[in-house]
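Of the protein chains in this complex, all but one are displayed in their positions.
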Amino acid sequence: MKYLEEFRDPDLARRLLDDIARITTKHHVLMEVCGGQTHSIIRNGIDRLLPDEIEMVHGPGCPVCVTPLETIDKALEIASRDGVVFCSFGDMLRVPGSGRDLFSVKSTGGDVRIVYSPLDAVQIARDNPDREVVFFGIGFETTAPANAMALYQARQEGLTNFSMLVSHVLVPPAIRAILDSPTNRVEAFLAAGHVCSVMGYEEYYPIAEQYGTPIVVTGFEPLDLLQGIKMAVLQLEEGRAEVENAYQRAVTRGGNVPAQQMLADVFTTVDRNWRGIGAIPRSGWALGAGYEAFDAAERFTVTDIDTVESPLCHAGEVLRGTLKPDECPAFGKECTPRTPLGATMVSAEGACAAYYLYGRFKELEATP
Amino acid sequence: MTIEDWTCPMPLRDHPRIVMGHGGGGQLSAELIEHLFVPAFGNGELTELADAAVLDLEGSISFSTDTFTVHPRFFPGGDIGELAINGTVNDVAMRGAVPRYLSVGLVLEEGLPMAELGVIVNSMARAAAHAGVTVVTGDTKVVDRGHGDGIYINTTGIGIMRDGADIRPQRATPGDVIIVSGTMGDHGMAIMSVREGLEFEASIRSDSAALNHMIGDVLDTGGDVHVLRDPTRGGLAASLNEIATAADVGVLIEERSIPVDRTVAAACEMLGMDPMYVANEGKVVAFVAAGDADRVLGAMRSHPEGVNATIIGEVTDTHRGVVAARTPLGSIRVVDMQVGEQLPRIC
Partner (left out) sequence: MCLGIPGKVIEITGEGVTMTGKVDFDGIVKEVSLAYVPEISIGDYTIVHVGFAITQLDEKAALETLAHLQEIEAVAIELDPGAALAAEEAIAKGDE
């Protein structure tokens, strides 16, 4: 595909890797914030090709992983109700709540449907006026404009049988929370490219300055990732802490203004619990003024939720970068993609699942 | 094929949709057999309408069964009918047998349009004729509306083992060359393109095909074929993992060598899926003694189903039980089995 394949060129990747090795003189800890980047790094084996001095820590940028257990349990409860059509992105179906997931809700009669876009859920609501259609509105800043548009259209049309269970999370407050942690090891961040396509990267300047931490806006293909890593390493080597953009074809400093206007209209900033991490102030979006009627959590009174997180799960430390997935005592034993204890073992780009899928067999490195 | 094309459609025209009586064993059942199944599958055994078929067989047989529930019933490049024939024909052929006889069991949902059934049954007949197999026995049941998904089909197949054929997963041996007969993921993505909620416009067609003639030619080369597998559900990744586990050998593939149609690749990108995990219905993975790889490739490429056949990797005596892939960048990663169905993802 155009503008995808060119950025996977193995020869150019090797040159970039050589370049990175050449400029690296000491140990650096980098975090890619975004789960999509984690996926690409592991799938292309980039982590194995980097110099030993560079340690990539996989960040919390996977909505599937950080959506709070309470919200998942609410979703499961709503999806089980008669008359409800529960629509979700495919990612959320296998995420464990307290003891079950959306697949098991479906197996016991819940009408759970995978959609590609939130507008598909709005269409299902139009087509089924006698059913309550609920969309699971999760995601980071990239996904929020789509969910906002679904809500906007539903309100414009006066659709009374559509609602959304909203649990949006925001990247900059998460980066701050990681940097504020006393056990933090991360020295530089690769900021999530598509989040910045929407939001721009103005917000990162004060963070880079305050914490003295380089932040490089980075894309998803191997060359994008290597270029982002190279720019971050170069900053660390030269003692700089700036905001740079390694994903110029998709990101401008100001971001997507029409999308930002819609977000401001539909959502309001709130404190948010991150699964495994805890509460981060002003790190989420909830439905704003005028959209209260579309709040699925209000429309369906959900009580009696008793959230139980596995005591064996160390997903929080993994998401903060203080523990590598394979250092968790449950990794590959009690916790596997078949029997996930935490969401990080479920999603394809959850740090634990990624490690399990692609990195479990270290002896393979000896394969010629 | 429309209802007008049936051999003697008059009695069936009275029932434009399947009713419970079509599975009841009475007159309606008999009409279905007489006016639809016998004309479609017509052959000596079936027309006798006895309780069971009697077959003259000699030597070892290969015997396999599969049930087909695909939704939607009609998809780009095929339908549930030809899939049900080709699927079982292929399973039988994967052991090195010549597929000969099939049984067909139909579970119909009350209300299924008769014309659709006609199309599906005739598509089965065409596929069976093409594969050179005979449908010798069958059964039809009808379930209440809402208790089925239009139509489910079970087919069971019998094939006669070729002399000396010993083809099974356990025979994968270090040094074997791994060949796939064509592009990966076509069927799964063709289904995905018409799946409710995910629809997209594309020229992707299912690869549903009977492979017995091609496999026959491959075995006729005399090449030392150790394993044949059709990478259906779970795709190439599942097949390779099953073989690596069964034979306790390592598998190393070159990711760049795996043939993937451009459009299928684009669809996979769009939905966040990996073609290695997407189903095929007309492809084979072959594990072959290294010295015989060229002969096998040549035989495959002489068939339309195998024109894109290519070598994708080899069997190793390291990392036993594990499938590894060399990425285009040159590093090695593990290719595990999917836990469940591969789902479109947003991240």
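The first chain written gets the first letter, and so on, giving A and B; residue counts start at 1 in each chain.
Just so we're on the same page, a residue touches a chain if its C-beta (ideal position, glycine included) is under 8 Å from a C-beta of that chain, and two chains touch if they have at least 3 such contacts.
Predicted model only: the values in this text are computed from it and were never measured.
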Quiz item: With respect to the chain omitted from the figure, which of A:Val198, A:Ala232, A:Cys335 or A:Cys352 is a touching residue?
Solution: A:Val198
Quiz item: Which one touches the absent chain: A:Thr24, A:Asn44 or A:Thr142?
Solution: A:Thr142
Quiz item: Of B:Ile85, B:Ile253 or B:Ala267, which residue touches the hidden chain?
Solution: B:Ala267
Quiz item: Can you list where subunit A touches the absent chain?
Solution: 1-4, 6-7, 11-12, 15-16, 18-19, 34-36, 61-63, 89, 116-120, 139-140, 142-143, 145-146, 149, 152-153, 156, 192-195, 197-198, 220, 223, 227, 248-252, 256, 258-259, 262, 349
Quiz prompt | Where the unshown chain meets subunit B, residue by residue | solution = 200-203, 262-263, 265-267, 269-270, 272, 345-347
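Everything below uses one rule, namely that only the chains that are shown with their structure count from here on.
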Quiz item: Approximately how many whole Å separate the CA-defined centres of subunit A and subunit B?
Solution: 37
Practice problem: Please name which positions on subunit A make contact with subunit B in the complex. | Solution: 1, 4, 8, 10, 13-14, 34-36, 39, 42-46, 48-49, 61-64, 89-91, 93-94, 103, 113-116, 120, 139, 143, 222, 337-338, 347-349, 356-361, 363-367
Quiz prompt | Contact set on subunit B toward subunit A in their complex | solution = 196-198, 250, 252, 265-266, 269, 271-272, 316, 318-319, 322, 324, 327-334, 336, 339-340, 343-347
